[in-house]
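In what follows, a single structure is set out as structure tokens and then discussed.
All protein chains but one are shown at their positions in the complex.
Think of it as A, B, C, D and E in the order they're written, each chain with its own count starting at 1.
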Amino acid sequence: VVLGAQRESLVMNAEEKKATAYHEGGHALLSVVLPHGDPLHKVTILPRGMALGVTWSLPQERHTYSRDYFLDTICKAMGGRVAEKIVFGHLNSGAANDLEQATNIARRMVREWGMSESVGPMAWHSQQQVFLGEDLMTQGREYSDETAKLLDDEIAKILHDEEQRAHDLLSKHRRGLELIADSLLEHETIDGPTVAKLIQQGLDEAGVDERLDANVLGTPE
Amino acid sequence: VVLGAQRESLVMNAEEKKATAYHEGGHALLSVVLPHGDPLHKVTILPRGMALGVTWSLPQERHTYSRDYFLDTICKAMGGRVAEKIVFGHLNSGAANDLEQATNIARRMVREWGMSESVGPMAWHSQQQVFLGEDLMTQGREYSDETAKLLDDEIAKILHDEEQRAHDLLSKHRRGLELIADSLLEHETIDGPTVAKLIQQGLDEAGVDERLDANVLGTPE
Amino acid sequence: VVLGAQRESLVMNAEEKKATAYHEGGHALLSVVLPHGDPLHKVTILPRGMALGVTWSLPQERHTYSRDYFLDTICKAMGGRVAEKIVFGHLNSGAANDLEQATNIARRMVREWGMSESVGPMAWHSQQQVFLGEDLMTQGREYSDETAKLLDDEIAKILHDEEQRAHDLLSKHRRGLELIADSLLEHETIDGPTVAKLIQQGLDEAGVDERLDANVLGTPE
Amino acid sequence: VVLGAQRESLVMNAEEKKATAYHEGGHALLSVVLPHGDPLHKVTILPRGMALGVTWSLPQERHTYSRDYFLDTICKAMGGRVAEKIVFGHLNSGAANDLEQATNIARRMVREWGMSESVGPMAWHSQQQVFLGEDLMTQGREYSDETAKLLDDEIAKILHDEEQRAHDLLSKHRRGLELIADSLLEHETIDGPTVAKLIQQGLDEAGVDERLDANVLGTPE
Amino acid sequence: VVLGAQRESLVMNAEEKKATAYHEGGHALLSVVLPHGDPLHKVTILPRGMALGVTWSLPQERHTYSRDYFLDTICKAMGGRVAEKIVFGHLNSGAANDLEQATNIARRMVREWGMSESVGPMAWHSQQQVFLGEDLMTQGREYSDETAKLLDDEIAKILHDEEQRAHDLLSKHRRGLELIADSLLEHETIDGPTVAKLIQQGLDEAGVDERLDANVLGTPE
Partner (left out) sequence: VVLGAQRESLVMNAEEKKATAYHEGGHALLSVVLPHGDPLHKVTILPRGMALGVTWSLPQERHTYSRDYFLDTICKAMGGRVAEKIVFGHLNSGAANDLEQATNIARRMVREWGMSESVGPMAWHSQQQVFLGEDLMTQGREYSDETAKLLDDEIAKILHDEEQRAHDLLSKHRRGLELIADSLLEHETIDGPTVAKLIQQGLDEAGVDERLDANVLGTPE
């Protein structure tokens, strides 16, 4: 039997701090470059509750959300994990919440909101509620295994595509990602306009002639 | 981790108001042009409870409902989502309730009312009730995966066909849809006869020589 | 969102009354021409509880029931739905109870009473009871998906065959069906011998030289 | 809707009495000619509880039961249904209990007692109990669908084989069956030795030169 | 309906006593000749609780158990059933407990202890516990049907192999088995060393030149 005492504290060592800076940096960078999500408010690597860092967005007054909004939100959620993979070459367990969030959005797109072409205009998710009076204790799915496979494939496709998109965008903005991570390690918290400025600086340093249309509000503090 | 504070209010911005006008306009237009559903009473983009807009029909005194009634009702439910797709080119999460309603009708057509040729005169839905005394806690389906697939396919076919029909009708009445949406943005609520009048005006403007047999009661206020 | 206020009353309009007359007429006609079921007592289109009309049979003193009894009973249950389809060309939701009753009999024929050649002398339905002491909360079926498919196919075959038989008999007695429906619309309730008389009259008017062996008790009132 | 009032009494009409005489006669005849089951005590067509007739056996002092004992018991259970089929050409619902009993024995032979060659020395039935501490609410089977199919096939084979054996034996003793049924209709209850005597008389009348080794105790009263 | 009164007592008739002597003799013989199981203490055909006879082993002080220990234990459990089959040519229901015990050990070998080459170093059995906080009411297996089949096949293979081994060993020691059964019928209870002595005597009488390495403790009383 292999045992080990567990210690609990949120003091990060240097290596974890750096990993967290790139992880949150990935979320923050994508928040700014993706046009359809909520704009970036600020990003921090000060631990908060269970999280080692937080990327805060500013949800706009919306009552319904477009397919593009959900895809960008999934892409942003992938940003932390993908940034670490690009920079350090490995995955770690810290992205579990991000994956859960991304998977749940993808599931609802496919099963509730009819946002998959192959599945079509159908709500597969809450049939149990509908017949609740009849099937009070019903459980498990009622649809066929082939339908379940179709739903699985569509959910998987959305998640794979957005991970790939996160990878492409973070690779393109690799220099900007480094500048954001460095800035987070120095200041611990930076605001959206500053992140946008660093992304632009990264493009400039990398010799990319492109003007960023940043998804942020306000100007750097 | 990506976080964002959620605000709750039902004040719509201009873009949402326009999207809602086309969404409800789609429901309302189909209510008027489809002959077998309940006639249109009025349509509004004043938020109400969870909904951003409402299309009110006038259910007639009926005790049983025909296959055509259900198909037209599903087609109407698709109208909001399809109108937005035609006009703005994208889907959003606001049609979740419509999809749920449409799916449930399609499910009952196939599983309770014997309205699918391929499935035939069979009630697959409530066997659990029947043997309730015996199988008090029974759950999950008892039929085979192949039967489940047959039911899934029939339900999907109905939904796909009605989405296509909604698409064809709204494309044909594209000008009428615009007139209804504009009228809703101006007046917020319009009655059934007015919707019928605008659809006819749309046909006239589009040079279509056709007299609409409107499914409404009364005359414009 | 598409909404509509629901009104509840059992006052039927003329169209519904006619549909109900043919629906109950179909049940009643088959009750009389099928030899193995319970004889017809009377038929009415006066609403009763949830039902728009009722066909009353006179169950004989029996303790066990033959395969033919069940097949005729399923055929009778199909009679209402099939009559409407033949006369009006469409299906409606009013036959849901009939389908449920027919499906349940077919299920028990196959799963409890060993009345399917392909399935054979086997009781698949209540194994859970038998091992109740052991598997107190058992749920779902224990048999294989292939066995489930075999049971599904046999149940479906019985129901399809009886629907076809109902269709053939009602087509042959089309004139009698009309006479019964007309009589129901005039008198609202007619007794079994009167139904038998109208069926014979229908055969005579259609030039069919056949003496009906009516499954009724007594003589017309 | 097709309705009918249900009457409950156990007074049988002549047709049912005759059917019951052949049904119980079938059980009784097989009890006597099958060597491995419990010997026949008496048989009656006086209704008793839910049953229209009863065939009483005399269980011997045994603590374990052989494969042959179970096969003969299943064959006897098939006897009522098969006798009616041979004589009247149809099946009825009265054999439901017999089928349930036969199916349960066949299931336990295959799943608990290792009595199927193809399934082998394995106990598939009560794994849930064994791990009860762990899987307190476990339900449904844990084994694969292919294993479930193997069990189904073995259970079905036993039942089909025994029905066939019942058919062959009752066909051979057709005259004896008639004599037993006639005697039951006359006396309502007859004892085992009398049944044995009638079977021998049947063989003699049919010109079969065979001395019956009857599975009964005592001599005719 | 076929009924029979049940009597309960544990007085065995001569036939049952003989069957029990061979059944327990089979367990006892294998306990002595198999090297990896617990050594035989004594064997009896005096009924005890639900059992007609008991074979007592002497568990050694062990804290973990080897694959060979489990295989020998399964083989011993098969011994009773196989001995009856060899001697009397049929199976009976008395071995149900033995089969359950053997199946459970085989299941745990495959699903908990990683003792199947094909399945490998994996614990499939108690995943539900692990996620108990999350899936409080989880039930049924989570793994695929193909994995379930793999587990079934491995469990079945172990049981078939050990039944075959029991058959081979009891065939080789057929004379010894007879001597043990005879001794049990005479003395009702015999100790391990006596069983070992009778096995050796059986080998000698059968002309097999082999010295038994008996798995017993002590010498004959």
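The definition used in the following text is that a contact is a pair of C-beta atoms (placed from the backbone, for glycine too) under 8 Å apart; a residue touches a chain by one contact, two chains touch by 3 or more.
Everything numeric here is computed off the predicted structure, so don't read it as measured data.
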Using the touch definition up top, pick the residue from E:E16, E:D98 or E:D191 that touches the left-out chain. E:D98
Of the residues A:R48, A:K149 or A:H187, which one touches the chain left out of the display? A:K149
Consider the whole complex, including the chain that is not shown, and state which of E:D68, E:D168 or E:D204 touches that chain. E:D68
If the hidden chain were put back, which of A:A21, A:A95 or A:L203 would touch it? A:A95
Could you tell me which of E:K18, E:K76 or E:R107 touches the chain that is not displayed? E:K76
Interface with the undisplayed chain - residues on subunit E: 27, 31, 38, 41, 51, 53-59, 61-70, 73, 76-77, 80, 97-98, 101, 108, 112-115, 120-124, 126-127, 130-131, 134-135, 137-140, 142-147
Residue-wise, where is subunit A in contact with the chain that is not depicted? 1-7, 9-13, 16, 19, 52, 78, 81, 90-96, 99-100, 102-104, 107, 125-126, 128-129, 137, 139-141, 145-146, 148-149, 151-152, 155-156, 159-160, 163
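Everything below uses one rule, namely that only the chains that are shown with their structure count from here on.
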At what distance in angstrom does the C-alpha mean of subunit E lie from that of subunit B? 67
Chain-centre distance (mean CA atoms) for subunit C and subunit D, in whole Å, is 33
Note the residues in subunit A that touch 2 or more other chains, in rising order. 140
